[in-house]
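Yeah, one chain of the complex is gone here, protein chain that is, but the others are all in their spots.
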Amino acid sequence: MSLISTETRARFRRNRSLQIGLLLLLLLLVLTFIGPLLLSADPLAVDFGQSLIPPGIDHWFGTDDLGRDVFARVVTAAKVDLQIAIMCVLLPFLIGSAVGLVSGYIGGKTDIVLMRLVDILWAFPFYVLVIAIVGSLGPSIANMYLAFTLVAWISFARIVRGEVLLVKRMEYVQAAKVLGYSHLRIILRHVLPNAITPAIVFMMADVVLTILAVTALGFLGLGIQPPTPEWGVMISEGRNFIFDGWWGSLFPGLAIVYVGITFALLGDGLDDFLRPKA
Amino acid sequence: MTLSFINHMKTGQAWRRGLFVATILGSLSAPLLAMPADAANLRVAIAEDALTLDPIASSDNPSIWTELLIFDQLVRPSKDGTKLEPGLAEKWTISPDGLDYTFTLRDAKFANGEPVTAEDVVYSLQRAAGEKSDWARFFKPVTKYTIVDPKTVTLHLDKPFTPMLNNLALFSASILPKKEVEAKGDEFFKMPFGSGPFQVKQWTHGEKMVLAKNANYWQSGKPAVDEAEIQIINEDNARVLKLKAGEIDAIVGIPFNQVSQLKADPKLNVGVANVFRTDLVQLNTKKKPFDEQRVRQALNYAVDKAALVKGVLRGNGKEAVSSLPVMAYHNSDLKPYPHDVAKAKALLAEAGYEKGFSASMLVPSGDVTYRQVASALQSSLKQVGVDLKLQSIEGTSQYSTTKAGNYEMSLSYTTSDTIDPDQLIGFTAVNPERANAFHTEWKDDRVNELYELERRTADGPEREKQFKEMEAHVHDGAPFIFLYHQGVPYASRKNIEGFAVLPTSNYRLEDVVVK
Partner (left out) sequence: MEILKFTFGRLLQLIPVLLGITLIAFLLLRVLPGDPATLILGNRGNAEDIARLTTQLGLDRPLWQQYLSFLGDMLRGSFGQSIAYRSAVGPLIVERLWATLALVGFSTLLAVAMTIPLALLAALRKNGITDHAIKIFFVAVMSMPAFWLGVLVVLLLSVVYPIFPVSGYGDTFIDRVYHLFLPALIIALGTAALTIRSLRSSLIDVMRADYIDTARAKGLRQRVVLFRHILRNSLISTISVLGVHTSWVIGGTVVIESVFAIPGLGYLLVSSISARDYPMVQGLTVTFAVLVVAINLITDIAYAIADPRVKLS
C-alpha cells in the first residue's frame, strides 16, 4: 500500500529532467546550509598580504583584492542570493495568483480594471521598472522584495486568470454553484487546485530569471551592499581586477549558472510531471 | 520537453507579433550611417561626462574641467597651485582698505572675434551672484561694479573680504560673451564659447566632446592642437587598455594597482598629481562616544595611515595631518598621528571605553579604493576593541545623510576649488557655518574667531599665522580620522608632451603638443 500510485512513480522514473534537477537542488541546499559550517576561511577576513592569490590547494577559488577567500564567499553568498531570489518569486506568485483568481472568478468590471492595469504594467520592461524602483527607494533587501513584487505579479495574475476562465466552465464548478456553495469555498476547493499548476511550473522558470535580475542589481551597485558576499557584487568587484585575478569574477558567475540550470531543469521536469501530455 | 516559460510567453496577449525586425532595422541604419569619423589631434579619456557647461550651475568635476578650457577668468591659479596669475586681467590693484579691486583687461577676443569688454565682466559676475547661480555666495561680497573704460573695471566691497580674489579665479566666475548669452539664453550653454583656448564643436552626451581650437585665443601659438576630443570611458580598465592600444592619447585616473606596471611601459608617460584633496572619516561629535575628544584621538592613533598609503594607494599619496590639503598656509610643524595601538587603548580607557565599543561607518558604494580602505579600517579598529560595521551608501545620498546627522562615522573626502585654504577651513572646521565642520558638529571657538579674522586680514604672514593656528586646532580636536591625500594618476603616450593634471585637478590642454 503506497500513497503514491504506480503510474505516478513510473512518470517520475521517465522524467530525466526532474531527477537531475532534484539532485542538483539537493546538492545546492547542502552546500548552502551545511557548507558555511565547514568553511575554514572567514569570508569577510581582510588580509592585504594575501590578495589576488590564484586558485590552488589553500584557496580553491583563489582570493580577491582584499585577500578574502573566494570559495568561502561564493558559498556564503548562496544563502543570501537564494533567499532573495526565492522571496522575489514567492511574493509575486502569492499576490499575482490571488489577483488572477479573483479577477478571473468575479469577471465583469473588476476583471476589466485589473487586466487593464496588468496591460499597462506589461508595457514596462522588467529590468527598467525594477531598477527604477530599487534605485529610487535605495538599495536594500526589503526594497528588492517590494520592487520584484510590484513588477512580477502580473505574469502570475495572467497565467492564473487564464486558467480560472477555463476551470470556471468545468462541470464540477458549475455543479458546486448549483449546490449553493459559498464563493470562497468554490474558489478554494474547486477553482484554485485546478488553476494553480501552470503558475507553479512557471515559478520554477521564474527563479532563473529572478536570480539573474537580482545579481544584475548587485552588479550595478543597486542590490546587496558590500561587504556582505553576494554573487553579482562579487562579479562587479572582481571586474576591477580582472587582469590580475579573473577568478574573482568567474566563480560567482558559475554559481549563478548552476542555480539557473537547476531551476530550469526543475521547471522543465515539473511541467512534464504535473501536466502530462496526451 | 520545452522550457515552461516559453509556453507562457506564448499564452500571453501577444500571439500576433511579427515583422518588428524590419522596423527596428529601418531606424537603425539612419543614425549609424551619419557622422563621419573626426580627425582629432588629441584624444583624452576621462571617467565621467560634463553635465552642463553653464559655469554657475556646475559642481561636478568634469563640467568644471571643461569650462576651464572654454572660458577665461579674470585671474587664475598658477600651474603649481601656489599663487594667482593674470588671466583675462593683465593686472589688478587692491585698494589699501581692501574694498576696491580694479582690473585691467588684456586685449582678448571671444571665439567669435568680438573683444572682451568690462561690460562682459560685470554681466558675468552679476550673473554668478544672481538668482540662478549655485555659487552666488562666493560673489555676493561685491556690492557695486564700476566700468571705468571698456578695458577697466572696479569691484567694490562693503567690508574687506580677503578670499575675494581667489573666488574670482573660480570657474563660476568665468567671463561670458554678454551679447550671446543674453540673446540665446540657456541654449548658449549647449555649444558655448568664451575667450579660452577651446570652444565646443560637438557634444554627444555620455560619449565624447570635441573641442576645437579658438583661433582668437590671446596666448599666441596656443593651443598647439587643432582639436581635442574628450572621450568618456567609465571603466578604469577600459581606459588603460585603450591608452595602451593607442586608441587614446592621454587618460586621467588609473587604478592604483596598475600605476607601477604602466610606469614601466616604455610607450607611456605616467604622472601622479598631488591634488588638493583630503580623505577622512567624519565623526559625528553629537553622538556618543565621538563627543569625547580622547576617543576621536584614539581612533586616529589606531589607524595605520602609512599602511593605507602603501597598501591601498600603492604609494600614490601622503598621510594627512588634518582635514586641509597640503596647500597655501599649510602648517608643516604638524605630524600625522602615529600608528600607536597602546596609546589608542590608553586614551580609550581614560575616556571610559576600555572595553571598546561598536559603531557603524558609511562607505560610498561603487568606489574600489573606498571599499579597500573601509575593510582595512575595520580590521585596524578591531585591534583597539572597536567593532566597525560598514554601511554602504550611494555617493549622492551620503552627503544628505551626514548633513541630517544620521550617522556615526562616514568615509568621505573634501577637495578645494580654490588655492586658498579659506574654502576648506570654512567647510570642515567652522561651526556654525554652512556645513558645521563637515557635519561633524565639532565646535572650536578659537577656530571660529580666527576664521572671522582671516577673512578680513590681507594676504601675508599675519594671515598665514591664523591658518596655521586653525589647522593645529583641527589636528588636536580630531573631528575626523585624518587619512591621506590621495594622488590622481594620469598617463599619456610618449608622443604627447605637456599633458598633466594640476593640483586643482584640471588639465590645461592648450599646453599639450602632439608630436
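A few remarks follow.
To keep things simple, chains are lettered A and B as they appear, and every chain counts its residues starting from 1.
Everything below uses one rule, namely that contacts are C-beta pairs under 8 Å (C-beta built on N, C-alpha and C of every residue); 3 or more make two chains touch, one makes a residue touch a chain.
Computed from a prediction, not measured in an experiment: that's the story for all the values here.
Among A:4, A:38, A:57 or A:123, only A:123 touches the chain that is left out of the view. Screening B:150, B:338, B:352 or B:395 against the full complex identifies B:395 as the residue touching the chain left out. Touching the omitted chain from subunit A are residues 116-117, 119-129, 131-133, 135-138, 208, 212, 215-216, 219-222, 232, 235-236, 238-239, 242-243, 246, 249-250, 252-253, 256-261, 264-265.
Remark: the residues of subunit B touching the chain excluded from display are 2-3, 6, 9-10, 12, 14-25, 27-33, 35-38, 51-52, 54, 57, 59, 131, 134-137, 186, 189-190, 204-207, 231-235, 237-238, 241-242, 245, 247, 366, 394-397, 399-400, 403, 414, 427, 434-435.
Here is the rule we use: only the chains that are shown with their structure count from here on.
Subunit A meets subunit B in the complex at residues 17, 45-46, 48, 65-66, 119, 122, 138-139, 155, 158-159, 162, 198, 201-202, 204-206, 209, 221, 225-227, 237, 239-244, 264, 267-268, 270-272. Subunit B makes touch with subunit A in their complex at residues 1-5, 7-8, 11-13, 235-237, 255, 257-258, 311-312, 363, 365-366, 368, 371-372, 374-376, 378-379, 390-392, 394, 397.
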